[in-house]
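With one protein chain removed, the remaining protein chains of the complex are shown where they sit.
All chains are identified by letter, namely A, B and C, in their written order; residue positions are counted from 1 within each chain.
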Amino acid sequence: MKDVSEPILLVEYSRVRANTQAMVERLDCEDMVIQTMPDVSPTKWHLAHTSWFWETFLLLEELEGYREYSCEYNYLFNSYYDAIGERHPRNQRGFLSRPGLADVLGYRRHVDEAMTRLLSSLEGEPLERLEPLLRLGLAHEEQHQELILTDIKHVLSHNPFAPQAFPETGRGAASDEAGASWIGFDGGLFAFGVEGLPFQFDNEGPRHEALLTPFALADRPVTNGEYAAFINDGGYRTPSLWLSDGWARVNAEGWQAPLYWHERDGAWRQFTLHGEAAPQPDAPVAHLSFYEAAAYAEWAGARLPSEREWELAAQRGAGPDGRFAMPGWSAHPDVCEPGSGLRQMFGGVWEWTRSDYAPYPRYRPAAGAVGEYNGKFMSGQYVLRGGSCATSQGHIRPTYRNFFPPQARWQFSGLRLAKDI
Amino acid sequence: MKDVSEPILLVEYSRVRANTQAMVERLDCEDMVIQTMPDVSPTKWHLAHTSWFWETFLLLEELEGYREYSCEYNYLFNSYYDAIGERHPRNQRGFLSRPGLADVLGYRRHVDEAMTRLLSSLEGEPLERLEPLLRLGLAHEEQHQELILTDIKHVLSHNPFAPQAFPETGRGAASDEAGASWIGFDGGLFAFGVEGLPFQFDNEGPRHEALLTPFALADRPVTNGEYAAFINDGGYRTPSLWLSDGWARVNAEGWQAPLYWHERDGAWRQFTLHGEAAPQPDAPVAHLSFYEAAAYAEWAGARLPSEREWELAAQRGAGPDGRFAMPGWSAHPDVCEPGSGLRQMFGGVWEWTRSDYAPYPRYRPAAGAVGEYNGKFMSGQYVLRGGSCATSQGHIRPTYRNFFPPQARWQFSGLRLAKDI
Amino acid sequence: MKDVSEPILLVEYSRVRANTQAMVERLDCEDMVIQTMPDVSPTKWHLAHTSWFWETFLLLEELEGYREYSCEYNYLFNSYYDAIGERHPRNQRGFLSRPGLADVLGYRRHVDEAMTRLLSSLEGEPLERLEPLLRLGLAHEEQHQELILTDIKHVLSHNPFAPQAFPETGRGAASDEAGASWIGFDGGLFAFGVEGLPFQFDNEGPRHEALLTPFALADRPVTNGEYAAFINDGGYRTPSLWLSDGWARVNAEGWQAPLYWHERDGAWRQFTLHGEAAPQPDAPVAHLSFYEAAAYAEWAGARLPSEREWELAAQRGAGPDGRFAMPGWSAHPDVCEPGSGLRQMFGGVWEWTRSDYAPYPRYRPAAGAVGEYNGKFMSGQYVLRGGSCATSQGHIRPTYRNFFPPQARWQFSGLRLAKDI
Partner (left out) sequence: MKDVSEPILLVEYSRVRANTQAMVERLDCEDMVIQTMPDVSPTKWHLAHTSWFWETFLLLEELEGYREYSCEYNYLFNSYYDAIGERHPRNQRGFLSRPGLADVLGYRRHVDEAMTRLLSSLEGEPLERLEPLLRLGLAHEEQHQELILTDIKHVLSHNPFAPQAFPETGRGAASDEAGASWIGFDGGLFAFGVEGLPFQFDNEGPRHEALLTPFALADRPVTNGEYAAFINDGGYRTPSLWLSDGWARVNAEGWQAPLYWHERDGAWRQFTLHGEAAPQPDAPVAHLSFYEAAAYAEWAGARLPSEREWELAAQRGAGPDGRFAMPGWSAHPDVCEPGSGLRQMFGGVWEWTRSDYAPYPRYRPAAGAVGEYNGKFMSGQYVLRGGSCATSQGHIRPTYRNFFPPQARWQFSGLRLAKDI
């Protein structure tokens, strides 16, 4: 097995790293400096931070003779690992013109060369020992690929003239269906979570049983057209539809539509990475907060699914039929292909669940600094399942647990309805 | 039955209303005006709001010829019922010198007379129809009794000279035990929640099954002495013990100890409603946020219980052995009586669980304005179980779900450790 | 002289202290607790602080055997004297229910008895030495009388039902004049400021010369009717009329009219201490910021006077023809009596000048803690001249320099136009 797995990890590494770089090719270096809110990081920071991750957790520990690229980078590009030392304040990442893009790309090359050396020589016990960390690094970089897209979208949307980052794309043909269908599931004791994959995040396990009562899921996500009906029906002005915290947020921030929608001459327009356009009625609605997703579900006489309902359904046969982040793709959710069964469980929008982000029974974080990856975020956030048009295809699976605070809207986040039966 | 139940409700009503009034007897009218943070309401506001509840949901609807006390009070004393109309901003309740205390007490008498008339005449179908609402009103007023205590404690604590609201009380004898004991519970499918009680909140149902894995609970809450050891061990300076949001809060607000603790001449002092004193080492620690409770549990190598673990244990035999809010009592948690089995599950401190406040399976809020009582708060909060020294004894039971945001510290909130076995 | 001046100071003291008390007679003790913004102090705080001033600067220093009323009061009721030690934060004065009103009135009596003792026995050198400080204390208490009125007005205005603090008063007959007249003054070198009065503030001197160019002043303040014309002409929507900081304030705070004006059914209503009413067209407009006064003047093709222009005019013959704060008066500016010459230079509204609050040439603050009375506030404020309906009559004179930040609106502040000729 060994002689096969070694090249595979190097191939994987090279592919993922190249994808990151491909993603930013059309951006100007000035685009990559800007931070429009504390949640958003500049593109350049993502490019450096993903390299810092390899350097800190792999190269400095494991590659004999590795020379640190710059002694300042650990301070600048540590994201949140308290165990690794002091770090630059998150909300000041947009103040860093230096190191410039050229230096950051030099950092990437330096790390790539060293990683190539490390991965070429790795075998036997060290390989086995390091493989989980290497796969974590790949997953980590793929996560940041998605953040590069969602963050630069936020940045460019703050330009009053809404520049187009990527070329316009053809749109899927409009479907002509009348509405979503319900797909029913029996209740019972089922197993959830996963253990023993070549790679998984610690938060996806331990595998455990839980009891579900019968429920139904919509066969596809809620669309822009359906969501516009909610708006037109006064959804944003009806407190009884909203969670109390959501209603406070609607009023404090003046929400009247999803993020990136604005009205012009009486019609909705939507900022996308491919230019501004009317929201396509049959495409999934995106850039909703948890509160908006829950209010919509209430208005529709339904509810959000729990994360275990979603996982059970996904395990029962959903395929990744969506569009993922890859060369030549479009960074905007496409219309759902017609068909029967669950559609677009992956590759359209992340789907808010009603489940708070909490540890599975008997969960313990990994030891050491990488143990800060997931566990410490388990409060105040909700789980999203699936994967969006901005997610790397290889990165997602039925047990993947994404999570964001309930007010977050800058991700490609939408919803799929559920109900009790 | 009917001829019996009628007087009972009136007796109940009179008892609860009298308890509210007894609680504020020692306060000056000036104490009752002040609001020290948006979460805190002035005592006078609680006195009026609890009367508004009876007037709005019972008297105006059900008592023929009832004359509203003042047409301005609906605006002033509605807490959060959007369906009932516009209301005075919560964070400006401390700006209301008028109506004065005398008017508010007049309002209470006016409502009491009318309620007496209503309850004296109620029988048959109307009684059956209204009984749930009446019992909700009683529970509502008992909830506000607790808030009156926790809010006035916050108010008086902001006086630099820490005035004593209530007389000093004798203290329980210190126990001499070595530490808490673990009590184990088997896993399995168990039923949770309750339906069909003479009164329950809607959030306590529907009754449903869920799967637990084996666990153990500490026989008593964590004490001041144990918590002081956590502080001395650098608990507030060790990020790895904390949830990420909790660590941010520690730093933003400079937390170094529970609310109401401060250091003087190298020793801890604690503000209580009965004066300032050293925290009693064997009494339960109170005024912790969820974040502090979780960090303490992490430090202790344990975890917080889930709300269902707590409920299962409580159903298996815990009695209300604590001290509750009643005439002549002390509004401060007392030391735990020695004994075997679970101790002080009720009547000491509210115990944080790791469970977010979410609807039970198939939960639907009640119809109408009272449907706003619970459901709309089901995001961003954590469940506490038990009942504190400031809770009315008749008000609590094993299925009762209290809930607060994770940063809240002004309630009598502590913790009991749990672990997997 | 000595045997005469002693009683006079005691008579003065007693009169001023009694006036303070008369002013609050109609307020409830609950009114006196509330602080609606950091600039506003609770009535009770004013009652205590004015007593603290006598206790701190006179009694503790000069009265043998004086017993401090409470050792806590120096911390609570010091306003801003850094030299006197630590003090309670200004923005938390509304958190003090204790000491209660009864205690504060006891404090006043305690101080009054001691002051009576001190003033009865004072003669010779000590009297001469202390007289300036005694007169400063009287002026200080009269200043706080005005603040009691303007602060309680702000407090009561925050009650959504605008309670009436004082009885309604008859209104002056409407005048029928066509408009204000200009009164011209020659330029030249003139003397300003004053020295050697029985009492004056240090900021009123030294007396000094300055050069004025010819100017004219309006014979009366701008009226509500004139100001309403400015509003109707879009004054609050025309940036070219405003100072840059003023325009920012208009937008940030949504100003559309003077403080305490609001629109109802298409007409202006005004909150006053005597109830709500339509603004009287011929009465002076009050509760303007410096920015609004300057914008109005720009709109009217005029400007604000400098403080020396105002003082020169006042020295040339204006009499205090207005209405001042005294028993039985109305705490609202009255219409201007018809007549020739400068009218209502005093006793209507404080009049904003274009002069920043700066030291006169060769000014030095007094030594010791009372040196903090004026000098340290000489930045970021503008001078107002005259005196309002809420000012004590004996307290004002042509050289008196009142001062507030340009955004302040809760004083009875208006304007009188000036122009170059």
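The rule is simple: a contact is a pair of C-beta atoms (placed from the backbone, for glycine too) under 8 Å apart; a residue touches a chain by one contact, two chains touch by 3 or more.
None of the values given here were measured: they were computed from a predicted structure.
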Partners of the unshown chain among those that are drawn: A, C
Touch criterion as defined above, residue of A:24, A:48 or A:96 at the omitted chain: A:96
Options C:210, C:229 or C:277, residue touching the unrepresented chain: C:210
Listed residues C:11, C:83 or C:102, member touching the removed chain: C:83
Positions on chain A contacted by the hidden chain, ascending: 28-34, 36, 44, 72, 75-76, 88, 92, 94-98, 100-101, 155-156, 158-161, 163
Residue numbers in chain C that touch the chain omitted from display: 80, 82-83, 189, 208-211, 213, 239-240, 242-247, 290-291, 294, 354-356, 358-359, 361-362, 372, 376-380, 406, 420
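Definition applied: only the chains that are shown with their structure count from here on.
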Geometric centre distance via CA averages, chain C-chain A, whole Å: 60
